[in-house]
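Inspection log for the structure reproduced underneath, given as structure tokens.
A single protein chain has been omitted from the complex, and every remaining protein chain is retained in its original position.
Each chain gets a letter, A, B and C, in the order it is written, and its residues are counted from 1.
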């Protein structure tokens, strides 16, 4: 941490800052420039809030030099974290593909889609039983009933279930069915929920908030990890920008940046990231080319009648074509994608 | 709702759209332009999702004409909602001033500040027992112990308590002590929590999310109101922009805009809105000049040693000076501020 | 400037950085922390680009401590700059009010509006002869003919003319007629134009770009001032945010922040800042309450038939009512507004 003071600060005020630095267990190192006086701090600076110094007289700025996150950082663990699911994994050489509809609508829909996906060799199935919706008058998901349908599909097709938990009241019942518990973008800074996610035994898929920076996302992951759950998968799903032709702006820069700063896996959601089904394949390819560890894609057998997000869902047919392209792309970026489907 | 189609769409596809319009209980009205074909819908359009039509062939855009919120809109209730607290109120002619420290730190701090504020004629006291923090390593509030201190201060000084609830687990115990339950910016789209706020008997202070539009804020208020609690106070507290010299960008445009679209009261938080104590008085004045129904301001007797947000807190002395200015300003914008303090 | 390196950087690489620091005429000061090694620089750091060091091995970040702008900063000149126009001025105690239509449409329109404004005691008249428009098919202004009309109105009514220059080709002819040359938001970083503005003899009204920070604005002002023209008036006119209910988001935080960092005057354009005429008075009041040195407001005698921006223009009548309110507000914030109009 570096504290910047006015170079004309009275000696008395500089002394006060120095005293406070000693008080928090650190050591001050003074550098006098022509316009500014800088005081470097060494010692246990992670625990210090910038605020503690910002208010002191003649202090102009407090610059943090070390990152605020620790456990999720590459500095603490340099090798990639690989989340294992039986013989499959996310975060390693295998390209992880999670597919399925936005919402659980009924048993038939889930069984139809899960069946088609399983045939293509897809092992991770997504579908929401609890749906956060911006209008109280929109379809809010089948809730417990939806979870039960997912539990049945899991048994029937031997697939891993990825589904969202919206609050701590229902986290436990979601975690019972889910192989991966998803935390949605709007809950990325719901700290009570994150803390509880740190105490469950299932991996967590943490989606980036709509206006969150990569650092915000890593701090939210730190909440989960510091509470005991190291199995966190990050997900870039598009951020809010001024653009109006797309639902969100998929930030693929985040992929190589996240891979540099953290050991956690990063996957991409091109369905929400662009929000227009026709362009989902292009963005899926781009995400993998950028180095993503996997994709989470909305697939529906009848998008026109889907209860939510039909507009951004691929049909099994267009999804299959995409998989074939991804299979060609994967080895160029040192990933593997093995499909069962005949072409 | 207006559905825009390609003017060259085959008749068959136009018929499909018309059939779907009838199916949802509405009537289609076709207008053929030179480039586009527009189909206006009349009937119960509130319940229709734009999505339902967006995916149909040759449909290019679906434009919503009516707002999605109903109960909070001026169209449903044209006169201002006034939230009554004994002889005081928020939303009417009286300028509502809520003041106090960011966090409850200890009994002495709360009693010192509450005492000074009460002397000046302040009736609404803010202080957080539960603190949402972006780092899991920062001070998270005194929690239940903090609530207890607030309950004691309430009794001692006869003040209304405004304090934050972070999750549904603690909502009830917060609502027991609080006269107004605050929902923070990061929880503005925590729909589970909003629903539960609709079922409590206390007024809710709903803060605008950092990247939320006014419409998003009104939709979140609609969640609370449609669940049964009409006593919602909206709060503009600054949004995220590219500016780095300030903590947030206080959006005072929102004040007259919100007053036009909804009957709910709107107050302003200049402390978070600019984040620099020296400039809080200027922004407080600006907020009231823009037509705000009140202010929520951080005041601490010893900001330099505050456990959080000291940097943006006024001292009782600077706060008192501000109150004197506000007293002069209020009548120019048809508000009233009555202070007890001698000048 | 502070250079942050990995604490495990080889001595050889630290030496290389030190050598480069000496090479640019500065001195290095090393602080070894637990995770990072910081090197403070003293000497003539203004001329150094952060880039020069960012690429060196083991360098992680380069933090600028001094501001990049000099001549416009309070550090170089602590007292407020007051731009004098005969007996009137902008930047001092007098509240500067600039009013008039968006565009020069014809001689009658200009003379009608200028006449009405002059009667109310308004001394600064705005109207654009050159209009930057986002569509090549929209009205682009009367150009030279418009300037001529302004020149006539200036003579007739003894008013100061504020009008926009869009490029260096026409800067000179604009500057001949104008008392203040306006540089629009889209040209805030048109550096060729800014340089030339530094060489004219007329004051420049520099509008903040739509996505510009306060620092960007000050750097653009530095371009003008460092080229020789010290008479720059800054203008906050709203920035782009996610909000859709308003044309722009008026950033009134910028007012006290700009007043702190620079000696140049800052005025506010509420017409563009909110973009809805009904709410312009509220935002005008807010701007003055926040400490602005003046306002620039669109006024049109027949907004419904205005060729541009009618939607955000006040009529002379609503403008007069606003002036009466401003006259009451001004003394509370230590400003003066003297109107000639009978009430």
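Rule of thumb we're sticking to: a residue touches a chain if its C-beta (ideal position, glycine included) is under 8 Å from a C-beta of that chain, and two chains touch if they have at least 3 such contacts.
This structure is a prediction, so every number in the text was calculated from the model and none was measured.
Engineer: Just one of A:25, A:44, A:121 or A:256 touches the chain that is missing; which is it?
Structural biologist: Hidden-chain contact among the options goes to A:256.
Engineer: Could you please point out the subunit B residues that touch the chain left off the display?
Structural biologist: So the residues of subunit B touching the unseen chain are 2, 4, 29, 31-36, 38, 40-45, 61, 63, 65-66, 75, 240, 242.
Engineer: Footprint of the hidden chain on subunit A, which residues?
Structural biologist: Interface residues of subunit A facing the absent chain: 211-215, 238-239, 241-246, 249-257, 260-261, 273-274, 276, 278-279, 282-283, 285-291, 325, 328-329, 332-333.
Engineer: Please identify, in ascending order, the residues of subunit C that touch the omitted chain?
Structural biologist: Given the touch definition above, subunit C has residues 46-47, 49, 51-52, 54-56, 68, 132-138, 166-169, 186-187, 189-193, 195, 210-211, 216, 219, 222-223, 226-227, 240, 277, 303-304, 306, 308-311 touching the missing chain.
FYI, only the chains that are shown with their structure count from here on.
Engineer: Tell me, please, which two chains come out on top when C-beta pairs in contact are counted per chain pair.
Structural biologist: Highest contact count belongs to chains B-C.
Engineer: When the C-alpha atoms of subunit A and subunit C are each averaged to a single point, how far apart are the two points in Å?
Structural biologist: 39
Engineer: How many angstrom lie between the centres of subunit A and subunit B, each centre taken as the mean Cα position?
Structural biologist: 27
Engineer: Where does subunit A touch two or more other chains at once, residue-wise?
Structural biologist: Within subunit A, the residues that touch at least two other chains are 240.
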